[in-house]
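Worksheet: the structure to be examined is printed underneath.
The excerpt is restricted to a subset of chains, each kept in its original location.
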Amino acid sequence: MSQISTTSDIFTDFRQFLNADQELREDIRVKVRDLEQTARDILTILQAVHQPEGIKECSAICEKAKSKFDIIRTQLTALIAVIPQGQYYRFHDHWRFLLQRLVFLVAFIEYLETETLVTRESISEVLAIHVVRDDGFHIDLEDFLMGLLQMSSELSRLAINAVTAEDFSRPMRIAKFVGELDSGFRLLNLKNDSLRKRFDALKYDVKKIEEVVYDLTIRGLKPKTEVKETKE
Amino acid sequence: DSNTDINLVDESSPIIQAFKQYQNELDTKHDKHERLVKLSRDVTLESKRVIFLLQRIAGGTDENKNNVLKEADTKLQAIQDDHFRKIALELDGEDPYQFLKAYTAGMQEYIEAVTFFQYHKDQSLTNHLTIQRQLQFTQNCPTDETSNSTLPNVENPKLPKLDIQDQPVKPLDSASCESSYHDSQISAIKTIEVLVTPLDYILGVADLTGEIMRLAINSVKTGNANFLFQLCDFMREIHNAFISFGNIHREIRRKLNVLQQSLKKVETACYTLQIRGSEIPKHMLADVLSGKTMD
């Protein structure tokens, strides 16, 4: 008789645990969805740089985009608040793509403004999260790298559109920057996973930008003043 | 034959008697299916080689084109006279749809090869009936050869399409020549065929567009815009026909996807040639590309 009650008691405990767990997942799901919406809004703002007029109003666009990061930070704080200690990776799949997207956005803005590669530190600062895992909510290195790769695709597109907007020096600078990024990635020992696959796309981006440079060169459109004066 | 010597069961039972008959029928059918699968694999392999051979013609102006076409013709003839004749013998007296699955793959590859050959010859699409007629044979057995290689006495009659004969033919591997020779003594010369179903025909044509696409891409470098545009038109015609067919058959739908990708590639090639030509006057273009000037 006691056995029956025991099994039943044990499972009643389990039930409570599983229900709480399911509610937590629901909560995370909703919070991540809101963040994704804000990230999408920021991306839409940044799309303007591909317009013929856009490339010239680069810093205004960036400012507008950056103003939205207050919302991101607030939403992230709310998200972090519900994640139990030490369970970042338990729910990793829930926010993996969101964080890659955020890295891309911050890195793209950083590039547009300073033409330098964003650091993990800057990203952590902008998003108000931790740099290293041990300190709490952070960005997994692979997600960070995925974000950078998303940026280089966007840059290869920008190189094309810069030519349309008759800004012939920007593709040169983009070529140099993405080339360095490519060299960087070549240093890494990537597994046969999504990162490796995405990196293969980078090679394609590099080639695309090289072709733009080629097109400018053969038509004598390459600015004589070399890439020297890029901000560094 | 094989199991009759084993006395496992009551031989006198009518049930057992009946099942012995069933065993025999099933084995005969499976064996025929197996032989057809093997013949089909051979057809596939040989047809693929014809296609590769034809892809060696560069552009529309290759000077060796005639030699290649002649060799391709010989090879196609050999596929017909050797493999397909054997298939026809197997199918003689059968409902060809019963064994269609066994040889459909080879048939489609063959149709791809034949239509590709024809396109090279005169830029036309071979029609269904022509292909069907090429796979009709008069049955006329060589006197005492046993080998399967060349069958010099076989004639490809190019006759109007005939109904399938009712009389079954013994399988090839059990001294088929003798028995079919015997048949012909009774029934004089008769015509046998391998049925080309409309679906196999159209699926073969769908595959043809893949080869046309390869040909188009190879041809860009010749700068022969007319040839390229002609290929593009041909592909568009097939493409437009396919989208008008509807969701009849899963295979057609699947191949339409591939066809659309191929068409896009050819259209992009046309675009490239056009935009490339835009930077110099039209009349100079051909000269430049054929290397006649500026060297």
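Brief remarks on what is shown
Should a chain be cited, it is by its letter among A and B, assigned in written order, with residues numbered from 1 in that chain.
Keep in mind that, in the parts below, a residue touches a chain if its C-beta (ideal position, glycine included) is under 8 Å from a C-beta of that chain, and two chains touch if they have at least 3 such contacts.
Please read all numbers here as calculations on a predicted model, not as lab measurements.
When all copies in the structure file are included, the protein chains give the formula A x6, B x2.
Basically, only the chains that are shown with their structure count from here on.
Centroids built from CA atoms put subunit B at 52 Å from subunit A.
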